[in-house]
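All protein chains of the complex are present and in place, except for one that has been dropped.
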Amino acid sequence: MPGVRGLFIPGPTNVPDAVRRAVDVPMEDQRAPDLPAFTLPLFEDVKKVFKSRTGQAFLFPSSGTGGWEAALTNTLSPGDKVLAARFGQFSHLWIDMCIRLGFEVDVVDAPWGEGVPVDIFAARLKADRHHKIKAVLVPHNETATGVTSDIAGVRKALDEADHPALLFADGVSSIASIDFRMEDWRVDIAVSGSQKGFMMPAGLAILCVSQKALAQAQDAQSRRCYFDFADMARVNKDGYFPYTPPTHMLRGLRASLDLLFAEGLEHVFQRHHRLAEAVRQAVSAWGLKLCAAAPHWQSDTVSAIYLPDGFDSNAFVRHAYKAYGLSLGVGLSKVAGRVFRIGHLGDLNELMVLTALSGVELTLRDQGVPFTAGSGVAAAIEHFHRTQPAQLAKAA
Amino acid sequence: MPGVRGLFIPGPTNVPDAVRRAVDVPMEDQRAPDLPAFTLPLFEDVKKVFKSRTGQAFLFPSSGTGGWEAALTNTLSPGDKVLAARFGQFSHLWIDMCIRLGFEVDVVDAPWGEGVPVDIFAARLKADRHHKIKAVLVPHNETATGVTSDIAGVRKALDEADHPALLFADGVSSIASIDFRMEDWRVDIAVSGSQKGFMMPAGLAILCVSQKALAQAQDAQSRRCYFDFADMARVNKDGYFPYTPPTHMLRGLRASLDLLFAEGLEHVFQRHHRLAEAVRQAVSAWGLKLCAAAPHWQSDTVSAIYLPDGFDSNAFVRHAYKAYGLSLGVGLSKVAGRVFRIGHLGDLNELMVLTALSGVELTLRDQGVPFTAGSGVAAAIEHFHRTQPAQLAKAA
Amino acid sequence: MPGVRGLFIPGPTNVPDAVRRAVDVPMEDQRAPDLPAFTLPLFEDVKKVFKSRTGQAFLFPSSGTGGWEAALTNTLSPGDKVLAARFGQFSHLWIDMCIRLGFEVDVVDAPWGEGVPVDIFAARLKADRHHKIKAVLVPHNETATGVTSDIAGVRKALDEADHPALLFADGVSSIASIDFRMEDWRVDIAVSGSQKGFMMPAGLAILCVSQKALAQAQDAQSRRCYFDFADMARVNKDGYFPYTPPTHMLRGLRASLDLLFAEGLEHVFQRHHRLAEAVRQAVSAWGLKLCAAAPHWQSDTVSAIYLPDGFDSNAFVRHAYKAYGLSLGVGLSKVAGRVFRIGHLGDLNELMVLTALSGVELTLRDQGVPFTAGSGVAAAIEHFHRTQPAQLAKAA
Partner (left out) sequence: MPGVRGLFIPGPTNVPDAVRRAVDVPMEDQRAPDLPAFTLPLFEDVKKVFKSRTGQAFLFPSSGTGGWEAALTNTLSPGDKVLAARFGQFSHLWIDMCIRLGFEVDVVDAPWGEGVPVDIFAARLKADRHHKIKAVLVPHNETATGVTSDIAGVRKALDEADHPALLFADGVSSIASIDFRMEDWRVDIAVSGSQKGFMMPAGLAILCVSQKALAQAQDAQSRRCYFDFADMARVNKDGYFPYTPPTHMLRGLRASLDLLFAEGLEHVFQRHHRLAEAVRQAVSAWGLKLCAAAPHWQSDTVSAIYLPDGFDSNAFVRHAYKAYGLSLGVGLSKVAGRVFRIGHLGDLNELMVLTALSGVELTLRDQGVPFTAGSGVAAAIEHFHRTQPAQLAKAA
C-alpha cells in the first residue's frame, strides 16, 4: 500500500524522527567506563516526567505489563489484600494479575465509561480499620474506555481514612501526556511504558517508585528476580544494569526526554488537551457518543466512540486498516464490536488529528454509518482556529 | 514542533520508508567487482518507467536542472534553434537556460494555465522548411501552474510537418506519476529527477535518451564534460561510472523501482489520477479556482489554486507552515501571491490527501478566506467512496 | 572519538546493517489484521535455529535473564529440586535465581574453566531414585570463562539414569552461533537472547520449549504472569501477543533469521569455529593462556584470556576502551582483574577478528605486557590462509 499509514491506536504511538534516529545506533558496550555519564542523568531526568523528586526511576526491558508485575511483586506478599476497581479491559487485567500472583483483591466493579469510584474507595478504606488493604490500585487512564480517573481523589480518601496502604497508578497511557503528579498525590508506584507518551518503540517499562514503597520492598515476600527493585537499584546506582540493557532504547529515551523538556511538560499536557478536545468536538458533530460517561472522565489521550446500533466496530476498524492503512483501536471485551478508539497521544499535532478524523469520516461513509461528511473535520477546524496560540493568530 | 509535518509541495515528495532505508546504507566501493551485477539491471529497469525499450538511461548526480542541461548540451551546437513554449516558471527557466547556453529560442508565449499550444507549434514546424529548428521542448508537466501538456500532439505536429527536430520532454514532475510514453511518442530525451515521482531524496537527474539523440550527440558542438553522455555511456556499459556515483542513491532508486513495479505502473497512474481528482473536487467545493484553465490541462501531480482576490497566497503558505507544519507550494513569478499549490504525487494515498485538504481548510479558516469548512474534505470523501476499488467495497 | 568502535564483547554483538535497517521501522498496529501473516511464520522459523520441530518458540520482551525466569517459573513449583553446576558468573547467577524463586538447588561446583561435570551429574541423577530432581540446568556456553558444556552428555546421563527431570539449557551466548540440537538432545527449554548470535539489539528473550515442558507447565505452582507460557501461547496461536510486542524487534528477528538461513546454519557454525580458532592461535602466539582448561571446553563464541601475573585486566580493558574505542569483556567475579574476554560471535568475519586481535596487541604493547607484537595477527593470518575456502584459493 503506497503512502504513509495512519497510526491512531492508543499505543504504540508515532515515534518522532529524532527518537527514531536516536534508537538507530550500533549496540554499545554495556560495561563501558563512560556509560554512567549517560545513564545517571537519564535516571534523574525520567523522574521529572513523573513529577517526582524523591522517588526512584526504574527502567525494565519489558512491556508495561511487566511494570505492573514489578510494582506488585516488589512490595506485596502473597495473601496481601489490594483494593482495585474494574471498569475496562486494562483495569480488569491488572486485577487478574493480582489474583494470579497470589494477592487477595477487593474488587469494586464500576460501569465501563466511568473511572475509579472514589466514594466507594473512601468507604472501603475507612472500613478497613485493621489496614488489611496493603495497596490501592488506580488506573490513571483506562485505555479501553478512554477514561481518566481521579488519583488526587483517591489520595484524599486514603488520607481521610488515615490509611497507610500504598498507592499504585497505572499511567501507561497517561504519563508524559496527561498531568501526573507523583509527589503531590503521594503515589507510591507509577507504571508507564515507552510506547505511548514517551513516543518510543515498545519494549521498556518505565516506573517511578517512592521511598516508602522501596522501604516496604525489603519485607515483601513475593518471589521475584527479573523485576527485582533491589538488584536494579544496586547496579543502577553506578550507572549500570544487572543484565544486558537495551542501550539503544536508553538512547531513545534520552531523545524523548529532550523533546518533552524542550516543549515543556505543561505545554505537552495543554497540547494533548487541545487535540483531544478537537476529537471530541468531531465525535459530537458526527452525532456519535463517547464511551466516557461524563466530561470529567474524558481522557485526553484516547477516545472510545460508540458506533450506532447495528454497526460492527470490528468491521469498521478492519475496513479502515485494509482500505486506507488507518489503524484505529478496536473495542475490547465488554465493548467489543460496539466501540472503536482513536488514540490521540504522543507525538501529535493538528494535522495528524485532522488525518485521523477525516480518515474516520471516510470509513464512516464507506460503512454506511449515517452522518454528515465533513462535519467532524469542520468542528475540529473551528476548535483549532478558536484556540490557536495568540502569536500565530497575530503572525497570520 | 511536535508531530509529523505535512509535505505537500510538488517535490521533493515524501520518501517511503522502504526507499529511505535503502538509501541509509554505508558507502560502497564504487569499483567493486560485484557492482555491475547491481547497476546493469538498474539501468535497464529505469527505462521501463519511461516506457522505453530502445533508449538509454542516464543517471547524473545533479538536480533535474542538470538533466535539462545534459539534454541540451549533448545534442545541440551553439546557435542551434529550438522551439519552446513559455507558460509557467519552469518552462520559462528552461528557455532561459537555452539562451544562456547559446541556442536561439523560438519562444511561443501561452497563457499561464494552458499547456503547449500544439496548433502554433504545428504551424511553426510546417513553416520551418529548412529545418532550422533542431529541437522542440515540451514541459510535460508545468509544475508552477499544474498543467499537463500534450506530447502526443506535439509528436503528431512534428510528424505531419515531416520535421526531423528532436523532441525533448521535461518530465521532472510527471514521470513515474503520470503516463509517459517515450517510445510511442518518440520522445528523444526525457528528463526527470529523483525527488518527485521516483519518491527519493533530491540529488539524481534521471534521463532517458533515444538512439536518434545519441547519434546526434556525436556531432553536437556544445562544450560539456560533467554531463557528457558519451563519457557516461562508455563506463556505464560495464556497470561503472566516470566519476564517484552516489551509490546510496542508486540503492534508493532500486527500492523505488521495486515499489513502482510491485504496484504496477498503470496502477500508479490511476492512483495519481484518483487522488488528484479528490483534490480538484475539494477545490471546487471550496469555491476556489484552479490555475489550469481547462480540464484537459489539469495535472494529476500538482494543483495550483487561486485564492480569492484580496488574499495573499504567500502569507497563506507561510501560515500553514508556521502554524501547522504544512508545506504547500507558493505561487511563482507571474502568479506569485495569488496561487498556492498542492503537490499530490509520489508516495501518496487517500489519508495523505485528506491530511492536505483538511490542513488547507484549517489554513483557509485562519486566514479568513470565505468557504464552508469541511466541504472540501466531504467532497474528497464522497469521491473516494464512489471510486473505491470493488474488492474493498465488498470486503467491507 | 573518530572512527568506528570495535565491539568485541561477548554480547551485545555487532548488528548487521540489514538487521539494523529492519529494526528501524515505524511502530505498527499490534492488532492489525495482517500481522499474523508475518508473525506465524516467524514463530516457526525461530524454532529452526534451535533445531526443534516439535517445540514451541516464545519471544518475551526482556533480557535473557527474563528467559531464565520464564523457564523456571513456568515448569517448577516452589520447593522443587534442580540440579545445577557452578563454574562461572552466569551459571552462578542462574543458580542464585533458582534459590530466590524458591527452588532447592543441588549445586555442583566445578573449576572455573571447565564445563558441566557430566560424571558427577550422572552420579547424582542415578542416586536420585525418587526423582526429586525436577530439572537439570546446563549453561551451554558459560560466557564468563569461554567454556562450552556437553549437553548431549547430560542427556545421556539422564537417559542412563532413566530420569524424567526436565533438561534446561542456557544458550544465550551459543544459540545461532554454535551447533545446538534441541530435538536430538531432547532439551526441554532452551533460552537465548536477541543480542548475541541473533545479531540484534538487546531486548528480546528467545526461548524454545518442548511439549513435555509445556505439559508440565500446567501443574507448576510458581506464581507468574508476565512470563506465563500459557498466556503467550494462547494469543500467539493467532499471531498476536498478550501485551504490546516490540514489533520493530520482530522485524529485526525476521531479518536476522533471513541472514542465518541464507548463510546456512551449518556454515554459520563453521564460520564461528574458524574465527574462534584464529583467536586461539593468536592467544597461543602471544604466550597467553585461555581460561578454558582444555580444548574440548573451548567456546567458539568467546575466549577468556589470562593476562600474566602482575597485570590488571580491568585496567587493560579500560585502556583499550578509552584509548582505542575497543570494547573487550572484563573478567567477572572469581576471575575479575585476571582475565579479559574477546567476544567472537554473531555478525563476524576475518577482518573483524583481525581488528580485535591487532587492537588487543596494541593494548598489550601500551600496557607493557611482554609479547611479540604482530605474532597473534600473524598466527591468525596463517590460520585463515590455510583454511580459506577452496573456491577463493582458486579464484585468487
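Just so it is clear, A, B and C label the chains in written order, and each chain counts residues from 1 on its own.
The rule we apply is simple: a contact is a pair of C-beta atoms (placed from the backbone, for glycine too) under 8 Å apart; a residue touches a chain by one contact, two chains touch by 3 or more.
Everything numeric here is computed off the predicted structure, so don't read it as measured data.
**Q** Given that one chain is not shown, which residue among C:233, C:336 or C:378 touches it?
**A** From the options C:233, C:336 or C:378, the contact with the absent chain belongs to C:378.
**Q** Among B:62, B:75 or B:388, which one is in touch with the chain left out?
**A** That would be B:62, which touches the missing chain.
**Q** Of B:193, B:239, B:359 or B:376, which residue touches the hidden chain?
**A** Counting the whole complex, the residue in contact with the absent chain is B:193.
**Q** Going by the touch rule given at the top, which residues of chain C touch the chain that is not shown?
**A** Its contact residues with the unshown chain are 1-6, 14, 16, 259, 263, 268, 271, 315, 319, 322-326, 347-352, 354-355, 357-359, 361-362, 365-367, 372-378, 380-382, 384-385, 388, 392-393, 395-396.
**Q** On chain A, where is the contact patch with the chain that was removed from view?
**A** Where chain A meets the chain not shown: residues 17, 21, 24-26.
**Q** In the full complex, which bits of chain B touch the chain not displayed? Write them out.
**A** Looking at chain B, the ones touching the missing chain are residues 5, 7, 9, 11-15, 20, 23-24, 26-33, 60-66, 69, 78, 97, 100-102, 193, 195, 201-203, 222-228, 242-249, 318, 321-322, 327, 329-330.
Quick note on the criterion: only the chains that are shown with their structure count from here on.
**Q** Where the centres are mean C-alpha positions, what is the separation of chain B from chain C, in Å?
**A** Distance between chain centres: 53 Å.
**Q** Any idea how many Å lie between the Cα centroids of chain A and chain C?
**A** 35
**Q** Do you know which chain B residues sit against two or more other chains?
**A** None at all.
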